[in-house]
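See below for the structure under consideration.
Of the protein chains in this complex, one is absent; all others appear in place.
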Amino acid sequence: MSTLNLDVYMPVVILIVLATLVAGGSLLVGGLIRPHNPTKLKETAYECGEEPIGTAWANFNVRFYVIALIFIIFDVESSLMFPVAAVFKRFNEIGLGGTLLMSVLTFVLVLVAGLVYCWKKGDLDWVKSFHATKVNIAAKEK
Amino acid sequence: MNSTIFSYFSQSKELSTIISGLSKSLGFDATSLVAFIVFAIACLVVVGALATIGGLGTYAERKISADLQARQGPNRVGPYGILQFLADGVKMILKEDIIPANADRFTFILAPFLCMIGVFATLAVVPFSSGFTLTDLNVGIFYLVGMASLVGVGVFLGGYSSNSKWSMLGGMRGASQIISYEIPATITIISIVLLAGGLSMGTLIGGQGGMPQEWYMFHNPFAFIGFFVYFISALAETNRAPFDLPEAESELVSGYHTEYSGMRFGLFALAEYIEVFVVCGVATALFLGGYKVPFELGTGAILVEKLGLDIMLAKNIGQVLELGSFFTKTFALYYVVIWVRWTLPRLRVDQLMTLCWKYLTPIAIFNLLGCAVWMYAFNGKSIYSLIFETASTVAGHH
Amino acid sequence: MFSNTLFMLSAALTLGGAFAVVYSQNLMHACIYLLASLFGVAGLYACIGADFLAATQLVVYAGGVVILMLFAIMLTGGTGNKINRYGLEKVAAMGNKKTYFTAGFAAVVTSLIILKIIASVLRAQPSKELAANQVTVEKLGTLLATDHILAFEISSVMLLGALVGAAIISRPRKEKHD
Partner (left out) sequence: MINLGSYLIISFALFICGILVMVARKNIIAILLGIELILNASALNFVAYTKFMNNNLDGHIMSLFIIVTAAAEAAVGLGIVIRFFQLRESIHIDDAATLQN
């Protein structure tokens, strides 16, 4: 297997191991010298002095998911764009820049259409009903 | 195909004699072994240096904030209080480690480790100088984006595992903020990749020069805007003020690490400060010419020519100059990060999302298309060289 | 030497993570084990010179899909063991003896079929020297921009469809459903 030169990945592995060692080591060393006398009160979650009611693992608002959804689509788009962007300069030098530019434009504009759609439909708004309440308030004042 | 710190050192004669000697005495090809030792030492040096920089970052933060608010800041431990971060570290190690009874222990312990791994692994491709890059992977910048996204998982798990409402809110906010701002940052990086024609840090920096007009920041107007888009996104991605909503003290106690005490909190903080350095370093490498030194001093060729120095010595001097160049620019950006924190008020969460999705992302996409059109229209020339050429042809006509 | 170490580490991470996903009874933990498994797959890609794919795996899975899954878990009531109003277990549905038996049967059948297919490959181990790892990013970009340009463009349409469809599906509605 001498032809597969993977030595370039050595620092990655060393750094990951080192990160684990630094984190684990400091916790371990601390574990030997720090005090440890837990009480029941100490081990409750801190909620500004109130006793916590129920669990924190409740349902969350769906807008977090919509953000994550738009994110993942654009994440995938960018990972497809990376290799094409990397060859753009070379294509430009041999005179194929226009063709590639057209395909990149098509690719990006199709996704921009998705972004515009989400924008128009209000998926990008964090406060969904803000506009509606403003209209309601204005209507009530009249 | 990849240049690493090992390939830089193997230019010198001493290392090759060591390798051949070891190979003879051990009876097998010792290149890999020596490479491992070199990498291990270099990684230790980088991690040690970065941990110190992260520690000094907390000190600098307090000192600069004190300066901005006309206070003294820490001044008791060591000269000018510079050893404050060591005292903090000792305090954190000595603090009692509390894991809430209702917490999910497995994820509670795992979360700071994920943050640390995500940040430390990005250090592998940070280009400190042309020789002293731990490894210059072909997919350098893309690898960095991928590894940095582990921090988002760490932040989310930190918030989830504590089973405290503040933590959970902070974790959800933190994760959604980190992933949202990854988009404008990544698209801006693509526009720079478009200009440079490669993903490795060497290619990205190799297209730039030492002088400011040769930087990608001043290559064209789109890249100039792109720098600010990237910098704002990087601030938000590292949860720095004015984007510190996940750990907003006045609303969420301290966000996703409310329940973390002692060293576990320290690991989160250390990861955050090192990440700030990494994103400043990436901004330097992409936009501000990276390690390049004016007049090609970094290669050392001019020293050999004029002063007649030994080639390896001249190269080493060039490396030191390049290190200086990189660290100067990065620390300047680091100062700006801290400065911004004590200048701007915190955003509201809806403003945060509006800024990301309605301003930065469209601007980043516009910049990407603008860079592509610029590359096609002007054949990859920078605005400076265009002005220079036009001026010289005009001067030639008269 | 190091290649083998990297391969072993990645394979151990991949397989360990996958087995832990099967074994784990906690949905959140299973998601984290899946992250470990996907991380290992990225290492396996790196071992055979697919460095761009390894990085894509990191970006899309570690940063994207896993976060999306964690969000979805939080949006569907976390991991607390609750009973919904129809009396069915809400989240704890991680399988029982019957489903495990069915799964084991399905796995045995599938593994027999797959083993039959790959047996010939396993028996005839080609011992030829492997080609050296090459720079994949530029080649992939060239392929995407020339031979596979249609797939590249259509994938953007597919992503658009996914974005619009999922946004419509998951958009919060005002009216009550009962």
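In this document, chain identifiers A, B and C correspond to the written order of the chains, with residue numbering beginning at 1 in each.
Keep this in mind: a contact is a pair of C-beta atoms (placed from the backbone, for glycine too) under 8 Å apart; a residue touches a chain by one contact, two chains touch by 3 or more.
Predicted model, so just to flag it, every value in this text is computed and none were measured.
*Asks:* If I'm reading the header right, one chain is hidden. Which shown chains does it touch across the whole complex?
*Replies:* Visible chains that the missing one touches: A, C.
*Asks:* For the chain that got dropped from the picture, name the residues of chain C it touches.
*Replies:* 3-4, 7-8, 11, 14-15, 18-19, 21-22, 27, 30-31, 34, 37-38, 41, 44-45, 47-50, 52-53, 56-57, 60-61, 64-65, 68-69, 72-73, 75-77, 84-86, 88-91, 93-96, 99-100, 102-104, 106-107, 110-111, 114-115, 118, 121-122, 125-126, 130-131, 136, 139-140, 143-144, 148, 151, 155, 158-159, 161-163, 165-167, 169-170, 172, 177
*Asks:* List the residues of chain A that touch the chain left out of this view.
*Replies:* Residues of chain A in contact with the hidden chain: 1, 4, 62, 65, 69, 72-73, 75-76, 79-80.
The working rule: only the chains that are shown with their structure count from here on.
*Asks:* Once you find the CA centre of chain A and the CA centre of chain C, what distance in Å lies between them?
*Replies:* Using C-alpha averages as centres, the distance is 18 Å.
*Asks:* How many angstrom lie between the centres of chain B and chain C, each centre taken as the mean Cα position?
*Replies:* Computed from C-alpha means, the inter-chain centre distance equals 29 Å.
*Asks:* On chain C, where are the residues touching two or more other chains?
*Replies:* 2, 52, 56, 59, 63-64, 67, 71, 74, 133, 137-138
*Asks:* Multi-chain contacts only, two chains or more: what residues does chain B have there?
*Replies:* Counting only residues that touch two or more other chains, chain B contributes 32, 35-36, 137, 142, 160, 172, 176, 179, 182, 198-199.
*Asks:* Touching chain A in the complex: which residues of chain B?
*Replies:* 2, 4-6, 32, 35-36, 39-40, 42-44, 47, 51, 92-103, 112-113, 116-117, 119-121, 123-124, 134-137, 142, 160, 162-168, 172, 176, 179-180, 182-183, 186-187, 190-191, 193-199, 253, 258-259, 262-264, 266-267, 349-350, 352-354, 357-358, 361-362, 365, 368-369, 372-373, 375-376, 379-380
*Asks:* Where on chain B does chain C make contact in their complex?
*Replies:* Checking each residue of chain B against chain C gives 1, 32-33, 35-36, 104, 106-107, 110, 137-139, 142-143, 145-147, 149-150, 152-153, 156-157, 160, 172, 175-176, 179, 182, 198-199.
*Asks:* If we count contacts the way the header does, which residues on chain A are in touch with chain C in the complex?
*Replies:* Contacts found on chain A: 1, 3-7, 9-10, 13, 55, 57-66, 68-73, 75-80, 82-87, 90-91, 100, 103, 106-108, 110-111, 113-114, 117-118, 121, 123, 128.
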